[in-house]
Each structure stands twice: as structure tokens, then as C-alpha cells.
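A single protein chain has been omitted from the complex, and every remaining protein chain is retained in its original position.
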Amino acid sequence: MRKIVLALLSVLIVAGFVMSCAPAAAEAPAAEEEVAAEPAAEEAAPVEEAPAVVDYPREETLYTMGKQWGPPTSWNPMQQGSYAMGAIGLCYETLFLYNPLTDEYIPWIAESGAWLDDTTYELKIKEGVTFSDGEALTADDVKFTFEMGKNFKSAFYSELWAWLTSIEKVDDYTLKLTFSSPEYQKWANYLYTVAMLPEHIWSTLTEEQAITGANQPPLGSGPYVYEAADETKVVWERNDSWWGIEEMGLNMAPKFIIDIANISNNAALGMVLQGQVDLDNNYLPGIASVINGGYGITTYYPEAPYMLSGNTAWLVMNLKKAPMDDAAFRRAVAFAIKVEDIVTKDYGNIVLPANPTGLLPVWDKFVDQAVVDELGFSYDPAEAKKILADAGYKDVDGDGFVETPDGSQIALEIGCPNGWSDWMVAIQIISQSLKEVGINVEPVYPDYSALTAGLYGGDFDMVINNDVQISNTVWAYYNFIFYHPIKEQMISGTGNYGRYENQEVFDLVDQLDATPIDDVAGMQAIISEIQRIQLTDLPMIPLWYNGVWSQVSNTYWTNWPSSAEGAPKYLPATWNGYWNMGAVLMLAELQSTAAE
Amino acid sequence: MSLRVENLTVYYQTLKGVVQALEDASFSLGDGEIMGLAGESGCGKTTLGTSLIQLSGRMRYMRGKLELDGQELPVWDNQAMNAFRYRKVSLIPQYAMSALNPTRKIGRMTRELIESRSVDFRVVLPELKRRLELVELSEKVLDMYPIELSGGMKQRMVMVLSTLLNPSLLIADEITSALDVSTQKAVVKMLAEFRDREFVKSVMVITHDISVLYQVADSIMVMYAGQLSEKAPADAIIKNPRHPYTKMLISSLPKIGVRHTEQVLSGIPGKPPLLLDPPAGCRFRDRCPVAFEKCLQVPPFLEIQKDHYVACWKEFESHAQAK
Amino acid sequence: MSEEKKKNELLFFALRNSKLKIGAAIVFLFVLFAIFGPSFAKYPLNEFVAGGPNPPSADYYMGTTAYGQDVFAQFVHGLGSTFIVGLVGGGIATLLGMLVGFFGGYKGGWVDELLNGVTNIILVIPTFALLLIMVAYLKLRGILLESIFIGLTCWPWAARAIRAQTFSLVSREFVDLAKLSGMGTLKIIFREIAPNMMSYLFMTFILQFGGAILNAATLDFVGLGPTQGASLGLMMNWATIGSALLLGYWWWFVPPGLAITAIVGALYIMNVGLDEVFNPKLREM
Partner (left out) sequence: MKRYFLRKLLIYLLTFFIAVTIDWMIPRFMPGDPVLNMLAKAGSVHAEAQEVMYGYLTTAFGLDLPIWQQYLNFWNALFHGDLGVSVLQFPRPVVDVIKSAIPFDLLLLIPAIVLSWIAGNKFGAFAARSKRMDNTLLPVGYILTATPYMWLGILLGWVFAIILKIIPISGAFSYALKPALTWTFVLSVLEHWILPFASLFIVMFGGWAIGMRNMIIYELEADYAHYLEALGAPKRLIRRYAYNNALLPQLSGLALKLGVIVAGAMATEIVFSYPGIGYLILMAIQNSDYFLLQGCFLFIIIGVLLANFIIDIVFILIDPRTRLGMQGGAS
């Protein structure tokens, strides 16, 4: 019988080996690509081949990690969240780039864009932009791309056509867009988030193919082309005939960019420390303690907070439930939370405590300090107790926790998804500090979908949320806090999960949307009004700024973006939407250590 | 004389101390003799039986001399004894029902056993088949697993297996206890048959069931509390027992040929002594109706008539008077 | 030998079986630690008392986590939950296993098939599939819940083992005799079969006890463990999340793993000791 077992074993091992190469075979198009791309790898089969040979020489390769949760499976730029790292930015390109650090729009595919009047926008496209198959990218492709939103309702920018009436082609490189009601801020956002597609390939696709297809291999106009992909990574190869080399004199340093699908913190940090990953965009607990620790690991700032701020973590409260429906109570909560503990103990100082307005540092110019001084808040348990007492919250039954003015018990839950370790610690700290002022709040960790279901359906007490990311427009922030109209299901991408209702502020937000992006004074005026209401009612409480997690190894590549004098000033992130927020320019700045 | 035993003494090592299971047993077994060994359970008959072939873990060989066909049996030396086991001395164990490896076909197991004793199986095979026939087992059993055999069949299979190498002495331990009366008879008859065909020279049948013995045994030896009481030809024991214990044993049998049950003898007051520290002298003393001061010494096992051995002072006296 | 004597003998052997003594001593030690440890903890459980990670010191006996929680507090509380899991989880699993195993093995036929079917189902449904649904619904999960869950899902092992053992016993003579003598099923099972595999049942229970502990550790490690209190598995989970290895916070992830290994290992050794005590044959080996 043991013989049988052994036989079985050996057979299966062999089978295992053969099958372990299945992923390559499985992705038929990819496999073909490889054959075409490098016959060398295919001929490498013979036994006498030296084991040292690798497909991607290290000194020419940029290893990144942090975007890909699970294997890369989609190269479709229409799938905003799920497309493989770099599909937009490296492969497909947008009309403009937007760099939040300098608050400038960088013409990319577009030569220029301008509002001729309140309802017409003229878009000029660079001549000589080509797709990687040599086809020129012209006004037709741009027109086709935008009109896809009209034809395919499930395209993520289809709502654009609610206020865009027509696109007409003036000449091969000029388009005139006519709007019914100009939403300047939103439009500016589209300008750098919608990737331009090759009409000659996409025009034949059905809606299903176009929206849900994997689009592998992708064909774009960008500086990199699809090389290969498997369970663990996606490989991009530099396109040496990229139009940008001539048009913009940009030479991307890495020949290959390999993005590794995320692995456990331990392994990730290990690979960073050993220089196996050059750019890591994971949240790595304890990273602060290894920076300047002789590993050649650096971050944007050499000292705390180390990271740039990427979004605000909000305490979302359910305003339809007592006592959260009472502004005074919410205010007390705001004063009671010891954010400082979250910053130091939970995050080890790699995040910043949030400004009472919740606006990211890049938007400091929109913070109305007068309003903040008057209505702002900070950690002050005594004040919190006082506010509670004044509002009639007293500990009637002597259990150490206050009851509502009408004497009913307060027992609240603060939730975050199970397994989100940093937030789990954060809500423990919050509940600890709220209990200290007599507010009974228990941390709970439901599974992600249970939590979101509760959040969207309005069945929750308190939840941490950071749905809205850094972007070109502060409007997006207020659209998140004061999203309207209030619906039965406030699904992701909306906001205002606490169901705060106040028509006045709603109108202000819409007004802001309709303010031209260059009219800073106009925006400031509206925003300070909004901030007054926001800080009076506190529909959400800003806690801290999550970082643009980014730790880089200087072993193989240097001249990374950083706060240092003369260093590149870009967001060093590979996440979706970040390449086109300037990160792609970082690639031209990188210097290989092998070169020296 | 195929087997001669002198002063064989075997104790058991237990926590409570030493159990004196077998005390100075001296007897002999003639060629072709089938000797029954009878006595209440716990009287040491199984100890005597097994001590002739293999001392189990807790048995301690104290003293004594054993001789089989003129050769000394080194029972105290497990290794040396191996040479004698199976070839010279063999055993049909009490647990014959479960004596066969349940996961081996009987034939294969037999072969492996035989060959492990460096005997060529092919040579033995024909004989094996013949003997199977003799005990009314078809050759097919060799292709069967033990579980496919009935109790009686297993019993007979073990008989054949144990005697396959024609041992000089066969110890049959409680071979009938688990069987129903009719099978018992068959098994017992075969035992005789085996002897007649000289598969075995002599047999020691250990049982508490005298009636069984009466059917086959040439002689019967009675034990009590680790001591030999009486040994004589079967008829003599049944018809004319001399030792008081034997007398009671026999008289307590309702009628000859009827099965004697396993209970403590009804007729006799008292219980057999604990063998942890047995009383000095004759161990039957306390229960013996005719006991007297002499019985404080251990009575020798004397031949008071041809082939009739007894260990009882009273008997010696009356015997002396008779002369 | 009379009951009284048997007891004494068992006791006697128990007292001179070194495996049993060593194993029991280690387990006992940890039990004491679990019971009295918390009262020695300087800091409340899971509270963020220190600024950040600290190596062991007079102040923090076993150092602190990367978040500044007292490791000692977590450790001693974790020990407690470990034993709860073992006791409750292992206990429930063994009882269910005995029930199913005995009847299946003894009755055979359709009863066996039925029980077998049930066993198979529990066996093939990856236990944490059920746990997942539970996790999704229960925002708060305690140790006891986890224990019960483990108990309810981990019995097939015991059931199968006991069933197999029962099978081999059923085909033995004494069971046949008992049947012939017209004994009832329950009687035979608990008078004839169970005693004949006492040591085996003991082994099963202790294996289950240890198994439950290891199971819990795994669940905790993949983040499906309790959300309240502390457990050794959770400590390891958080330690890996906090990159304790690479940052060299050995005091955070070594003790819990060691403790589990020591406890479960000691249990097994103890178990073999018991085995020898119960089974005279093994003593003679």
C-alpha cells in the first residue's frame, strides 16, 4: 500500500509542477504576447540553461507594491477601482494631469483647454500623440471616449451627459463642448480622470464588453505597454516610441515596472527592507521606526508625519438616532476624542491630526481661520463634560455613564470593518476616551459588507469612514459631507451617510460646484459659509489625515519625490487615480543607481 | 518420558507483592499421553501450562528443572527457548478465537509464520492441506480472513496451525470453554486423533471441565491453589479419587459426563486461599474435612500406586496402614 | 482484583509515571499563571498605556505591543481564554464524538450510515465557512462563543476515531457474548465497549483539548477570533500585523506561540502518561 501512496505522490508532484505553469497558459493572449515579446524566455527551456538568468534585469526594473489587492485581472480603464495598477497612467492616458501638491493642471494629451464662455469649453489636443500600435490619437478618439458615456449608461462618467449637451469636432485636434449647466469643478475632475480610448479598437465593443470586459492585453497611448501578468504581478515594459519623448522630452527611467500583488505586512516590510520592492504603497505599521535605520528606506518627509496626507478619516454619526441627532452631543464627542493618542500610539506618528474643518493640508488656503477659532474644537475632556452637562446629559443611575436629557440610557457602538487593524485600534482608543467623559461607546468589528450595509442603509451609530480621496476640487469634499438628495440607500460614492439635512448648505455646495476653478476668492467666500454651518452642526467629525502611504528604497532607484530641497514634488503613489495626479512624472525623474 | 518437570515454581510480580501461583510442581508426561490438568479457576493451571512455553511479562521463574525428550527446556531464557517453541513445544491458546492476525489471509499468515521459523512452506503445504481435511476444513480457508470463520473453525484452524511442525508437547489451554457442547466434542476428538496420528507426542489439556477430560485424557492431574493435588489415569481419578479435594471435586459432579460449572465448589465450605501469602503446608488444609496437625507441612507428591500420585498426609497414612 | 485495589494501583502508577507528572506539572503551572497572573498585571488589558513598543522591563514585565499595550496583561488573560477554549471546545467535541462514534460503530447499518453522513457533512464543510457567517452577524464575539463553535464543528475527528475503535471492539468475543446474553445497546456500549477503550477516550479528549486550542489559535490568527478580551492567537495575529518580526519585537510574538506549544505539548505528554497508567500492558513495555 505504501508503494501505491508513493506512486500517487510522485505523480501528483509532477502534475503539480506542470500545472503550476498553468497561469501562463491560462491567459492565452498574455502567453501569445510573451512569445512575441521575448522568444528568449520561451527557448530558455533546455536543461543546460544557467539558473541565474531572469526575465527582468533588476537594475532596469522598478518594483512597486500596494495597489493590487489580489491578482491583476482587469486592464479596463472603465473599471475605475479594479483596473490593474497603471492601466490608467502608464498605459491609457488622460487629457490633463493634476498635481495636488502644486495645485496645477498639466496638459497631457490635451494641448490646452479653456472656457470660451459659461457654457462652451474648447479643448485642443496635442498633435503627434499616438497609440502604441502607431495609430494617431485625434479629436475623434476623444469625442468617441466622452460619447461612450452617453451611449453606455453604465460608464462611470455617464452622468456627465446630464449637463453636457454636445461635443463637436472643429478639426482633427480641436473639440468644442457645449454644456447645459457648467459644473466647473466636476468637469475639471473629469479632465484628468477619464482615460482616452482608441476608437479603432473600442468602437466595435458592446456595452457589456466595454464596461465589464477584462481588456487584456490593453492598448493605450502611454509610456508603458503591457508585457505580462500572472497571479502575483503585472509587468509593464517601457514604450520607447512613446509620443511623450519627443512632445515633452520625458524619458521614463525604468525599462520594466513590476507591480506585486499585496502580501502580508510582514512579508511586505521585509521586501522593502531588503530592497526587493522599490516603491511600496502599503500601510506598514512601524515603518517610522525603520526610516533612517540604515536600510536606505525613505519617505516623503524625513520626519513625522513622514507621509503626505491623502484623505481624511471622519467619525460618521447617524443623525437620525438619538443622541447623535443633538448637535450639542456631537460637539461634546468632538471635544472628548483624544486624536493625539491615535496619531502617536496607533499610527506611530505617520499621520497628522485633522484640522477641525477636515480639509487636507493641500487645501489650507480654503480654511477660514476666523470661523475655526470661533467654532473649532480640540481635545478637552473637561469642556466635553461641561457641554454634556449644559445640554442636560447626566449620569442618573450612577453607572458612570451619562443618560440623555429624557433619562434614557446611552449605549452606542462605534464600528469599523473587521481586520482593518489600524482602524480597529483607533476605535478602541476613541471608545476609551469617550468613556472617560461618560459616553458609553463600545467598539465593534463587523465584517466589511455588514458594516457598509448598515452604513448605506442608515442602520448604525458611529463609523469611521474615509471614502473621499484627495482630488483637484475641495467641492468633492463638501459633496461628500453634505451629499444630497438624501436617499433610502446612500451607496458608496455618495456620502452624508449620517443623513444630515440642511437645504441652505446643500445649495451652497451646488453653488461651489458651479464656481470656476480659478475663481479662488469666490470659492473661499462660499466655503467659509459652509464651514460656519459645518462647525456649528458637526455632521461628521474629522479625526486624522490618512497618509499617502509611501516608503521607497534607494537601493536601485534614487531621486524620489520628497520634501527635500530640489527633490521632485509629486505624489509617490501607484494607486488608481494617482498616476494621473502627477505620479507618472516621477518615473522620468528617477535615477538608477546602476547608472552611476 | 517425553516431559519431566521437577519443582517448577513460578511466581507473579504484582504491586501487592509476590503471588505464589505455582509451587514445586513435579510430574512427568509419557509419550503419547494426553494429560488433563483440572482445577478451579485461579488455581495456577494456566500458569503451569504457559510456563512450559513462554513466561509472560510479569511471571517470574523461581526454580525447577524441565526436561523434554531428554533435552532441558530453558524456559527462563526467552531467547534460547525460541528454538524449542513451535518445533518442540506448542500452544493452543485460550484466546484461539482471536489468535489469528485479522488482516492477513490465513494461508499467507501461515506461510509467513512457517517461513519465519526457516521451514520451507512448500514442503509443509501438502501436509497442511491434509490436516485441514482431517479437521473438516476446506482448503479455501487459506484464502479467507479469520473473521470469515466461525468460532469452531477458528479453533480447529489454530489446532492445525499450532501442530503443523509436529511438536513433541502440545499445551491446549481452555480450548473448549468458548464452544458449544457438540463442537467441544469434535475438537476434543480431533485432539485425540492428532495424538494417534503422532502429529504431537503428548498433550496437556488445561480445563476446568472434567467431563471434557474424561472423554480424551489418559491421565488427569488436579491442582489446588498452586499446588499439585493428585495425578492418575482418568478412570482412577473419576472412579477412585484419593485426595480429599479431588473427592469433593468429583462428588460435586452431578453425573459423569455432565458439565461442571465454573462456580466455587458448593459442597466445600470456605474459599481457596489467596496466593499472595498462602498458608504454610497443605493449602487445602483450611477447607479439608480430614485435616490434622501434619498438614502444617507441605505434603510431597508421592506415587502411592502405579501412576497414581497424591499429595496428602492422610492418604499416606491410610495407605501405609493398608500395607 | 477488586475495585478498591484497582483504584490504588492506578493511583500508584499515576504517582510514579514521570510523563504524567511532568506534563501535569507544566499544565498546572500555566493554569496557576492564568488564574493568578491577571492580579499581578500592572496595567489594564489592551489599554494603550505606553507610548509605543517597549522591550521587557521591570515596568512592563513582558514589554509592550507596538501600540503600547502591556504584553503581560494580554498574555495572562490570553492563557485564561486558551484554557477555556480547550475545556469547553474540547469537552463538547469529545462528548459529541463519543455519542456519534459509539452508536455508529456499534449499531452499524443505516444508523452508522446516517451518523456517517452527518459526520461527513460537518467534516467537509470547511468549519470557518460557518464561522464566517457568524462573524458577519455578531459584531461582538467572546471566547466562550468561539469555544462552543469549535466544539460543535470539531467533533467529527473524535467521532471517526471512536467509531473505528468501536468497530474493532465489536468484532471481539466479549461483545458477542454480551449480545448473546441479551444486553441492551446502551449497556453494551457503556459497560463493555466504553471501559475497554477508556484510555482511548481519554486520549481523544486530551487530543481534542489540544486541538481546540490550536484551532482557536488558527482562527484568531486569520482574524476570525474573538473581538473582546485577549487570546494568544490574537496576540500572534496582531504581532504579524504590526510587523513585529521585522522590527524585532520578539517579546510580542514568541511568548504566545511558546505558551501554546508548551501547554498543548504538555497535554499530549500527560495524555500518554495517563495512557500508560490506565493500560497495564503499556507499563510492561
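Things to note:
Order of writing sets the labels: A, B and C. Residues in every chain begin at 1.
Here is the rule we go by: a contact is a pair of C-beta atoms (placed from the backbone, for glycine too) under 8 Å apart; a residue touches a chain by one contact, two chains touch by 3 or more.
Please read all numbers here as calculations on a predicted model, not as lab measurements.
Counted over the whole complex, the shown chains touched by the missing one are A, B, C. The missing chain, though absent from the display, is touched by one residue of A:Ala450, A:Val463 or A:Met586; that residue is A:Ala450.
Residue-wise, the contact with the chain that is not shown comes from B:Gln54, picked out of B:Gln54, B:Gln215 or B:Ser252. When the missing chain is restored to the complex, the residue among A:Leu123, A:Ala155, A:Val316 or A:Met586 that touches it is A:Ala155. The missing chain, though absent from the display, is touched by one residue of C:Leu11, C:Ile121, C:Leu177 or C:Met198; that residue is C:Ile121. Although one chain is not shown, part of subunit C still touches it, namely residues 19, 108-109, 112-113, 116-117, 120-121, 123-129, 132-133, 136-137, 156-157, 160-161, 164-165, 167-168, 170-171, 203, 210-211, 214-215, 217-218, 221-224, 233, 236, 240, 245-246, 253, 256-257, 260-265, 267-269, 272, 275, 281-282, 285. Across the interface with the omitted chain, subunit B contributes residues 50, 53-54, 56, 81-87, 90-91, 93, 95, 98-104, 112-113, 116-117, 145, 147-148, 158, 162.
By the touch criterion stated above, the residues of subunit A touching the omitted chain are 1-2, 5-6, 8-9, 12-13, 15-24, 26, 34, 41-42, 44-45, 47, 49, 51-56, 58, 61, 63, 69-71, 73-74, 76, 79-82, 153-159, 162, 189, 193, 211-214, 228, 230-233, 235, 258, 260, 263-264, 266-267, 270-271, 274, 276, 419, 446-454, 456, 467, 469, 471, 476, 483, 491-494, 576.
By definition in this document, only the chains that are shown with their structure count from here on.
By the count of C-beta pairs in contact, the leading chain pair is A-C. Subunit A and subunit C, compared by their mean Cα positions, are separated by 45 Å. Inter-chain spacing, taken between the CA centroids of subunit B and subunit C, is 50 Å. The set of subunit B residues touching two or more other chains is empty.
Every residue of subunit C that touches subunit A in the complex is listed here, in rising order: 46-48, 51-53, 66-68, 132, 135-137, 139-140, 223, 227, 238, 240-243, 245-247.
Subunit A contributes residues 264-266, 269-270, 273, 284-286, 289-290, 341, 344-346, 348, 413, 415, 418-419, 421, 425, 428-429, 432, 442-447, 449-450 to its touches with subunit C in the complex.
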